[in-house]
Structures are given as structure tokens and as C-alpha cells.
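Heads up, one of the protein chains got dropped from this complex, but the rest are sitting where they should.
Chains here go by letter, A and B, matching the order in which they are written, and residues are numbered from 1 within each.
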Amino acid sequence: MLNYDFDWSVLWRAPYGAMFARGVLTTVHLSLLAWLLALVLGACVGAIRMQPWPPLRRLGGAYVSLFRNTPFLVQLFFWYFAAPLLLSESGQLWLYDNVPDYAYWAGVLGLGIYTASRVAEQFRSAFFSIPRDQYRAAFASGLTSIQAYRLVLIPYAFRLALPTITTEFLTCFKNSALAMTIGVMETTHTASHVEAFTSHGLETTTAASLVYLSLAWTVIAAMGAVERRLRIRGLLARRR
Amino acid sequence: MKRRILVIAGGLMVLVLLMGVAYRANAEGILEKIEKTGTVTMGLREGAVPFGFIDEKGQWVGFGVDLGEEIHKALEAKFNKPIQLVKKPMDPKTRIPLITSGAIDIGIGSTTITLAREDVVDFSLPYFLTGTRLLVPKGSPIKDFPDLAGKRVGMGSGSTANINGIDQAMAAGLIAPPCEKVLFDEHNKGFLALQQNKIHAYFTDASMLAGMKAKAEKPGDWEIVGRYLTYEPYGILLPENQGEWRDFVNAALVRTIKSGRYQQIYDKWFGPKGQVPLAMSGEFTMLLKALSYPE
Partner (left out) sequence: MDLGVITRNAGFIFGGLVLTFELAALAITGGLALGVLLGAARVSRRPWLYWPATAYIHFFRGLPLILVIFWLYFLLPVLTGRNLDEFTAAVASFVVYEASYFAEIVRAGIQSTSRGQAMAAAASGLTGPQAFRLVILPQALRNMLPSLTNHAVVIFQDTSLAYVIGLREFLRRVNLVDAREARSMELYLFAGVVYLVLCSLGALAAQRLERRSPWLSGARRND
């Protein structure tokens, strides 16, 4: 016999229901903001790593190896605890008084910068697989280097890299759970917070798991649709 | 679509399978288990000075660790054989699950006895008495709870007794407009945030605040202020419905207090020369007197 009294009402009864709703919303917008940052930054770093000038290329490489080769947890602690110390004391006070939820923004920044290092790698391999003719055509039509990347090559690489980028998007959602370690009240933190008050960890953790699974399936479905729409005609198949 | 449904069905199947193997070991007495296996599993704090922490030599020490040793000795005396003491780390978030899941037989940390917790776990007699106050930088305009109005106040996310206490204070209008609660999973992270001005004050048990202050780089830069907002009697965590085991722990506790050993341990950690000097309050002394039951 299972010696446990299930009480699923901890998931919706006041005040816990509202807490969960806020927690799930926080997971969603934190991850989306971080993802936006990761995509832009990742595309830029990926492009930088393709440049002919070696110092620039090395800079991009250093970015990728720095953020890929340290655990995200350590990075989060750095952004939350250590990074503000680089500001002057008055700057720090201004930051905390005017950015009401610093932990949240540290989470967005940390997750975005970390994910960008992984996205950059996907972009780089996509840049490599763009047919040479595309490069020649882009530059031959008189575009500057930045224009060529912005208008032709990055969109092309994005479409090529889409399947692997979807995986990184999912990982971004899941990694947002670690923001709990710096106090962000996202889904996992809310689940363990409600558990502390109600001692109904089975219910809250089940709910949190289902939230992540449904988010993942939504992302897979949505990205599948995007992939079909953006498929490049004339290619035999998607890479991998 | 069909594929997705199958995948979901598969996921549910895994869950059902997990439920299927669900069974509960028959409720054998913990004392019998300890005698049979010759081991007792004890949950202790790891990062809470001075209740349980890792010292400079990497040793696991503290007030709770010493108290646990006394109970361990009492067990060996009872069964007249060596009993192995297995120590497991617990923190405010994990301590209740560790007890309810049976991963530990007993948990000695800094756990306030609350009626809500009594629903799921048992407690020994209260063996420590403190109350909630505030830690602020020296010279801070915050002198008491009403000064917290509109400020950012840190607290432990597993410390439900503390959170309920400050919620009630806000509901009663003591802190108006309300303060912003900033939650930390460990007190040390909260203290760091206080040092970095991320929060204006840290709110928790005075005994814990004294520990945070004592281990600061310059303890003189910090002060503990404010009235006692709530009283927090600590109890040893025990599993539900283990009357015999609970009686045993209580008896060991009472004897430790009566023999003067408890006072020795208190002085070792909280005495004037201890890690965290904290004079025993009158109420605390009275509590210990009341606990000195006759044999």
C-alpha cells in the first residue's frame, strides 16, 4: 500500500494556483527572451567565426569555448553574484533600485549568452554547408560584408540549421529551470516552493514535469511547422 | 499526430509502470531496524553555521552534529553494541522529503516545529529556542520591522515558518507598504546578496543571523536588529508514527540536558568563546529547566 495521501488541489487552490500560473509564465517569457538573445548573438558569433581576419575569428572561437566549456550553473552564479561587482558601488545601487528583479534579468542574460555559444556552433556548421555560389553571388552583387551576411547568408544558414536549432531551443527551455538556484520563481522553483508549504512534492513535481513536457511538445510542433514553411526548395534533404 | 499521441501514451505508460511497482515497506519500528542493521541514518545541516557546517579542515561539525553524537551514544548504550552513524546532508528544502521518504531516520538541523509540518512528520521535544529578527549593515536606517516598508528583504525559500511570519506581519499592517520578499535557497547566498546591496535586510532566526554575522569578513559591520517577530522552537525531525523511536530520542535529549552535557555543547558553539557568541535568552533557559524531567 502506498503510504501517501494524494491531494491534487495543491495545484490550483489559493494561493498556490496563482503561484503556479506565474511560475509557468515566468518560465515561458524568461526562456523566450533568452532565446531571442541567443539567436541574435549566436548568428553574430557564428558569422564572426567565418571572417578572414584571424583575430576576429579567434575572438569568436574564444567566446564559444569559454561559454561551452563551463557549466551553466557556474555561469548563472557568476552573472548573479559576481558580474555586478564590476560596476562602481553607486552603479550597483542604481542597478538594484532600478532593475526590480535583478535575478530574473541575470537569468535571461546568463541563459541567452550560454545558449548563444551553442547556437553559434550550429550557425557555423550551417555557414560551411552553404554552397560556395551563394557567397560568390552575394558578394558579386555589390553587397558589403555585413549586408551579405544580414540579407543573404544568415537567413540561408538559419534555414539550414533549423533542425539542430530546434534542439537548442528545447534545451534553452529546460535550462531555464536552473534559474531557480538564483531565486527566480519559475516552474521548478514554484513546485519546490509549494512543496515546502504543503509537503505534496509528488503532485507539484508531476505538474512541473508535465509543464516541461507540454512545452517541449509545443515547441517541436511549432518548429516542425516553421521548418516545413522555410524549407529550401531544391535541396535533396535536410542535413542530418 | 498519431505519432505524438503514441509518444504521450508511452510517457504515461512509464508513469503507470512506476506507480505499479509502488509499494511501501511494512512499517517496522525504526528502533528495531537500527538494532537489526546496526546503523542509524542521520540528516544534518552542511552549510548552516554553527548548526552544521564543514570546517576549515573539511570536517563535518556543529551544534546539531554534537547533539546527534549524544543520541548515537545513547543508541550504543541501549543495544550494548557499536552502531554505525551514517550522516546525510539536508537543507531547508530537502529535510521534509528526506524524512517522509525514509532516507533518514532522524534529522537534526534548525527546524522550527510547526503545526503544518506536524501533519507530515513528527518532532522531538523542543530543544532550542530562538526568534526571527533582521540582519542589516551597521548604520542602516532599518531598526525594526516597520522600517522594512517598501524595502527588499531576503529570506530562505524553505523557511516556511519565517515566510508565514512576515506575511502575517504585512497583513496586520506592521509593515506598510509591504516589503518585497526575495527568496534564497541557502542563507549564505542571501547574506552574499545583502553584502552586495541586492537586498536591504535579511530576515530569519536570530541564531542563524548570529552565525552569518560571525562568519562575515568584518563582523562589526553588521548588526542584528528588531523585535522578535516570531518565536521559533526547534525540534528534531522524526518520521510519523514511530512512537517508540520518538520516546527514545526524547529521553536521550532530556538526559543530555539534565547531565549538563547540553550546556557544554551550547557553550562550545554559542558561548562567549564559541564560533557564534549568542547569550541564551531567559525563555530559553526556562525551556531547558522545564525539559529536565525526573527519571
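Following the convention adopted for this analysis, contacts are C-beta pairs under 8 Å (C-beta built on N, C-alpha and C of every residue); 3 or more make two chains touch, one makes a residue touch a chain.
Computed from a predicted model, the values in this text were never measured in an experiment.
Undergrad: Which residue among B:37, B:84 or B:101 touches the omitted chain?
TA: B:101
Undergrad: Considering the whole complex rather than only what is displayed, give the residues of subunit B touching the chain that is not shown.
TA: 6-7, 9-11, 13-14, 18-19, 21-25, 46-49, 53-56, 58, 88-91, 94, 97-98, 100-103, 186, 188-189, 191-192, 195, 215-217
Undergrad: Spell out the interface residues on subunit A facing the chain that's missing from view.
TA: Touching the missing chain: residues 2-4, 65-66, 68-75, 77-78, 81-82, 85, 170, 174-175, 177-178, 180-181, 188, 192, 201-202, 205, 208-209, 212-213, 215-217, 240.
The rule is short, and it goes like this: only the chains that are shown with their structure count from here on.
Undergrad: Mind checking the centre-to-centre distance between subunit A and subunit B? Centres are C-alpha means, answer in whole Å.
TA: Roughly 36 Å separates the two chain centres.
Undergrad: Which bits of subunit A are touching subunit B when the two form their complex?
TA: Contacts found on subunit A: 1-3, 81, 84-85, 92-93, 96, 100, 102-103, 180-183, 185, 189, 192-193, 195-197, 199, 201, 213, 217, 221.
Undergrad: So in the complex, which bits of subunit B are touching subunit A?
TA: 4, 7-8, 11, 22-24, 27, 92-93, 96-97, 100, 116-117, 119-120, 152, 157-158, 160, 180, 182-185, 189, 192-193, 196-198
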